[in-house]
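Heads up, one of the protein chains got dropped from this complex, but the rest are sitting where they should.
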């Protein structure tokens, strides 16, 4: 049927389209209308965006069959509901093995694979001259290897994609290598270890679904926060590995101070140059990520929407890039 | 000689007095005048206050004999130097065993002995119904017993006296007992443990001299701070004692949040009532200590000097107290 | 009919329920739909919560019969409307004397009666040694007796229930008694008078309905505020009773400074210990009230919703309380 | 003797000058040197400035004869002491009636007499159409007439001169008259009364010496502050005069809000246009006073010193004024 | 038809009214319902207010015929949609020349004509004694004459009406004239030039529609802001006219500092009295404008809604004005 838009990805949906495709169920809930009808209210996503979807006249059976966190095939009409697009589902089923779906197609993911990025990080560690730092960094990375390979770096802010945490760390590590050639008095091993471990507490702070996206914050995450958790993790591994307490202290301070100001969660300001640099590497990488992402869906010569992750700024994409 | 003021304590010194007495050397340094003369510049203290003191025409021998941290006997004249009193030393010698000096006479100390206060705290712990909290609190107190018996609570702020830390904790504990009778939904054992352990990190944050006064901050203290150190200590003792991780988490959160606002060092706000109450117990006890101390050297119907520890306020001592 | 949920209170309503019961009309308004139909839009409450309710096809007669501030009997179906429960009214009538309704069942009220709490406060005043404070406190309490017996302490924040003001004051007074046993240098009569009178200006700041809930702020309340009004009330009663001006001044300062920081309405910081303590008693009592209330509708091991009155915090209810 | 600089005023003193003249003693105190010599340490002032002065080899007799607050005749040498000028007194005596000294010559005073300014204010009041405002303003002005005729407006900030309060008020009143011709919807009588009474609490907040300069803050001034005191004064006079309570409330709100922001002492923001305008009249008059004063001792084309009263700004005096 | 409310202005519309009239289309957009119907969603305005309007069953033809920025004649029914009034259009056509519509009736405009106000400003400039200021002010005003005659002063804040910029400037100029009679040390020509040119950058910062209302901010406006743009404009005209660089600098500083605090866009505080005064003239005029506007739709004895332009304050309109 010519009307069907099978190849369309969510970002290309327009009001009036009739579409068929595979989607990831990000949110799934049963609701009841004022006229006492029950319907499923979904958020569908693919790797280009997300859309609200409704399945009318639903029952408990549907609740069981279409929970959040799975991939389904659906078809239906796209409508405009008070300025927002909405997917009115006409047919829906679970994806089958025979559909041969690749999860990365449906879940926003880092541009490199976790294995590639982790391998780069491990090679860097292998090159350390400082043995205590090498022992510490290796031990922590080994322990969290499986989770590192899929963890995002956030629930809603920068790098909130599958493998986002590794992507953030490996990108910062490349920047750190570049900058130590300019600021050569910095201790490379110390700075690199700080970069590699600075957000390790996030793995304990957030719970993720199978898909590699954040589901919720853990109780411990809400009561302590990833900075305090990270300091604790370094403490534990230091005891286990028996490394020099001065090394432990330096890395703990770097984690503690990397948000820089108290209101952002750092009770201490950076007190040595590698800690100071770690902060700038972190914030620069987050900003570049968010601005690059804004540019992707923006025409030259226009401003973006106001972006929460950028303190509500509108980003300007100059026509200069087109030249 | 009638003029000598042997019994006078420092707070009673007046310009023109000739005095003899025992003093604690708080600061000791060699200086050189513009005319190239060398002299010792001291800060003397007793349990009523402190005074600048000068020993003219000194040499290296004096530097060795009169270091900071010892008690000496000195006599000399009190002068007014640009609005400040100054002790011009005429004779000075180290105190002898035969002088039978009690250290509490020269060093500002808590009004109760460390043993009395620690005994009260231990009895409270012994009465806990929650076994995990009892195990944790006992283990930490046992470990730090010797230092707790002399540690102050600060270098310059409230409770910066010998045994000041125990005095602060035991005073808060009495207040906590009083308030749980009003707010009876609070978990007593949890609140009391929070009170007892909230400042335990200070023992690692500050180095003290033999006298029980703070000498300096430790490197770890400056790089992490007593809140983060306290969270770490609870983590270590929890591993050692194998208590319920929920208990560990609650106490860590109480320590983490007890300064309440980020600018004061707490990266998380209190998120349950005992943590909230701990903050108020802490700040109330500090304020009452400082105001009571201000009143001690103040006449009814007058204002105190502006006090740094009270955000620069002048405290009013009404005539109502005299009635 | 088995389906009817006569005994259910609002907090137990679920989508799909058919319910019958008595409710307090908190809000009542006539609205018109796009299709030009008119309906009544209500907020119903009982002492467990509140719910939106709609009466379709209404006319001016309904506006007259079902104003805010009365108790009615209603039956209808509970529906889920965009995530919020909604009561679709099928029958409604005013409550009759024969229904024998107790107002406390429908209006959130303090857990003790106004008479009990006022009696406790008056006994405390009767025990004062300071005669001026006794005269002042008695005069003010006598003057406002009738209103004190029903006034809430706020429109929307802590203690915004019938008799909430007395409940707040009597709870603080118990805490003040408890704490003066620890901080015994405080003047008991001065502190207790400050506690009793600190919010007296609220009676002039807010207008209440017959039910004892706040209706609106008075013009004077908006232009001056309860702190300035309270200072003025103390001034007037001091002139009338001829008490010692120093006493007047101390109580005025305590009222003026009890919110502590300028942004919260206090142009002066507390400048004596009883004023300082009054602030902590006030804030502690508010916090404990709000947290206790959050706990009431919360399961162990979970976080509450974000609470506006607690600076948007989510409160954690540990499983420890269950033990 | 040609060297004597009898006609010189303090602002013209230079290091090395030998001077003779009459001065007001602003500060007087006995001090003792390290070599145990006693001397008088004075601050002398005339209507052009002030200077530190020292009288060596003094005794108790000098303390009695030369207290603060009197006018003396002195001669001596001006020296530079660490960058500050200092008056080394060689001869000193009290001024005699036969010296025929005019106090305005020695005490910084407003440029108009108190009587002139008060007369202008009273004529303005006499012209009010609103009878309640006329009654209130007259009653307050009458009551404080004697003090108004000499009171300064501050201890150290703007208008801290003899008659400074009246000068501030009358200057603001002229500006208010000018602006109501532009913003004609403003109620003139209301605005003028606000201007006339806005700082009336300062008379109770500060104690002055006979000279009309501020000596100290009163206990009531420190515990309540002139804004709260002013609100109280209006309350008292309203009761006495029986005026319309709405009028009382408006004027109380204007006083309460005239510092605009909480941190500057106003617990409420202005909530009607006359209150809003009063704030701007007040701050404008203070700023113009301070900047005009800075210009007086400044060359064209230069910056002033950093001025505390102007938030530490340096004021630029352009060469444009010379044209 | 008696039911028709032809003479009604928008502010008098009530739910249920059937109305006919001319309106300005402020917003025009095509939307699609869930049931896939398309409709035009408008904002209509006249000089009393604005209202949402809907034209059902629309097509692309309607989009072309009824764009934003034109005046139309429409009739239809007023309904209440979730607490907001909505105009359900039954008939609509463009206004015709024969309708003889005056644009001021539909677009909020200043109370004086642009020509009158500009003439007043030019007469003021003609009276300048300082030739450089006269040259500069004239050159800038001449250059922007056409736009000045219609520009508003803002998109949504104070003076966001046709000719609003001139109205703001001429009102401030009258106030400046009034105040220089009180603060006579101010340089009149300098202050007046600052007043006249302080917001000139707004003409480049904002794009307006033919109607004289702001359409959007220019790219340059968002990237630089009217203050920096204004400084640049003065720089350009100074080069062109060859005036004294000191004059250029003074006016640039006045523009740069007129928002006073950095957070409001001024990187420098005012550093001379005319710059200081300019700030107060600006803020006073904005406040008086907003408060006067609030009063216009407010009954005596009531508070206004919370107003965003007045930092969310509710303004009180006392009954005193009625007297």
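So that you can tell them apart, the chains are marked A, B, C, D and E in the order they are listed, and the count of residues begins at 1 in each.
Definition applied: a contact is a pair of C-beta atoms (placed from the backbone, for glycine too) under 8 Å apart; a residue touches a chain by one contact, two chains touch by 3 or more.
Small disclaimer: the values here were computed from a predicted structure and weren't measured.
Chemist: Where does the absent chain make contact, in terms of the chains shown?
Modeler: Result: the unshown chain touches A, B, D, E.
Chemist: Could you tell which one of A:92, A:255 or A:315 touches the chain left off the display?
Modeler: In the complete complex, the chain left out is touched by residue A:315.
Chemist: Specify the residue from the set E:69, E:225 or E:301 that touches the hidden chain.
Modeler: E:225
Chemist: In the complete assembly, which of A:75, A:105, A:122 or A:187 touches the absent chain?
Modeler: Considering all chains, including the one not shown, the answer is A:187.
Chemist: Spell out the interface residues on chain A facing the chain that's missing from view.
Modeler: On the chain A side, contact with the omitted chain comes from 130, 171, 174-175, 178-179, 181-183, 185-187, 190, 246-247, 250, 269, 271-273, 276-277, 280, 283-284, 287-288, 291-292, 295, 303, 311, 313-321, 323.
Chemist: Mind listing the chain E residues that contact the chain we can't see here?
Modeler: The list for chain E reads 219-220, 222-225, 227-228, 231-232, 235-236, 239, 249-250, 252-253, 256, 262-268, 271.
Chemist: What chain B residues would touch the chain not displayed?
Modeler: 31-36, 219, 222-223
The criterion applied here is as follows: only the chains that are shown with their structure count from here on.
Chemist: Shortest hop count from chain B to chain D along touching chains?
Modeler: 1
Chemist: Applying the touch definition from the top, give me the chains sitting in contact with each of chain A and chain E.
Modeler: Chains that touch both chain A and chain E, as defined above, are C.
Chemist: Could you run down the chains that neighbour chain B and chain E together?
Modeler: A, C, D
Chemist: Between copies chain C and chain E, what's the superposition rotation on C-alpha atoms, in steps of 5 degrees?
Modeler: Rounded to 5 degrees, the superposing rotation is 120 degrees.
Chemist: Whole-Å distance, chain C centre to chain D centre, using C-alpha means?
Modeler: 47
Chemist: Would you pick out the residues of chain B that each touch at least 2 other chains?
Modeler: 250, 271, 303, 314, 316
Chemist: Draw the chains as points, connect those that touch, then say whether the picture is a line, ring, star, complete or other.
Modeler: Topology of touching chains reads as other, fitting no named class.
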